[in-house]
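One chain of protein is taken out of this complex; the other chains stay put.
Right after this comes chain A.
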């Protein structure tokens, strides 16, 4: 009897305090070492308020996590907040009224004035209403190089992609894999996009990805991109890893010369306590065309019935975009902050390069922003098939690519 009374009173107390303090379940796919360190910054900042962050990390990168997140929202079991890439991934969920409208918070805090580049907020906006919080800028067009590997091969660290290709035979002779590449399709697709910017140039990139111009996709410049891609696939033979951080680890340990990957690879170098410029080099735009895309991550807040939870969701939203949290999070993540009015002098060499490019305005729209998930999936399929099957010729691959672009939406 005594015990049950105690339990009852305990539940009453918990119940009473739950009115103000809410527990928010937050799903995301940040599971590698550097990513987990970054997301912990969000969690500890949120736990410092009266609310509690319940971590719902989903392993296996966006390709695995996104379907789980979306099916939970559609299935009527929504989490309280979730990471998604901004752009069109959540478009239909927003249209169906499943996401919380954050316009009042955004207007009260003047997000429109602080978010830089403003395109990031546009990607969160539908019919004049704001539905997500951009938290960082990630650009996929980077080449990461291991100083150790090039020292073993006895050649200088390349300054751009073409020098890298020339140095590749020396790496092979030294028994190293020139280019590390994870087997998941989004990684081959990412490398393709990076080569397209570097070899094909900005105009081609925008013409194909934003204007969906099939003629541009069939052009000779595009053939050059496919040829460069065909050469790149030969450089990765022997790197039989699956996840991107395993591929990055090959570069960190000097078993591979380089990796074409997004700037989130930076977090892994940081966890391994390597120093940019002395242990590794990063080349934005593969060193050829110093321009970056402004994709990135955003948090969406699925609609809930409970007003207390809704208030906590809005609190979390404004916390994520606040200056201190932006600095702490992005330093760990290796990504660029989404607001221009903060001090990032603590950032390392690679982040400074990114910030300089951002300040100069050399940005392009990201593929995620202009292609639907369906078209992006088709390109993923094509690139991963091409990358792994050397019997597919450049002509065939380009013809299939033109078909995809022609029917893209």
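Please note the rule applied: a residue touches a chain if its C-beta (ideal position, glycine included) is under 8 Å from a C-beta of that chain, and two chains touch if they have at least 3 such contacts; residues count from 1.
Simple rule for what comes next: contacts and distances are computed from a predicted model.
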Chain excluded from display, named as in UniProt, from "Carbohydrate ABC transporter membrane protein 1, CUT1 family", "Cytochrome c oxidase subunit 1", "Cation/multidrug efflux pump" or "Thiol reductant ABC exporter subunit CydD": "Carbohydrate ABC transporter membrane protein 1, CUT1 family"
Option touching the unshown chain, where A:92, A:306 or A:324 are the choices: A:92
Residue in contact with the excluded chain [from A:33, A:201, A:254 or A:377]: A:377
Selected residue (touches chain absent from view) among A:33, A:63 or A:201: A:63
Residue of A:183, A:219 or A:326 touching the missing chain in the full complex: A:183
Sites on chain A contacted by the missing partner chain, in the whole complex: 63, 66-67, 70-71, 74, 89, 91-93, 96, 183-184, 240, 242, 372-374, 376-378, 381, 384-389, 400
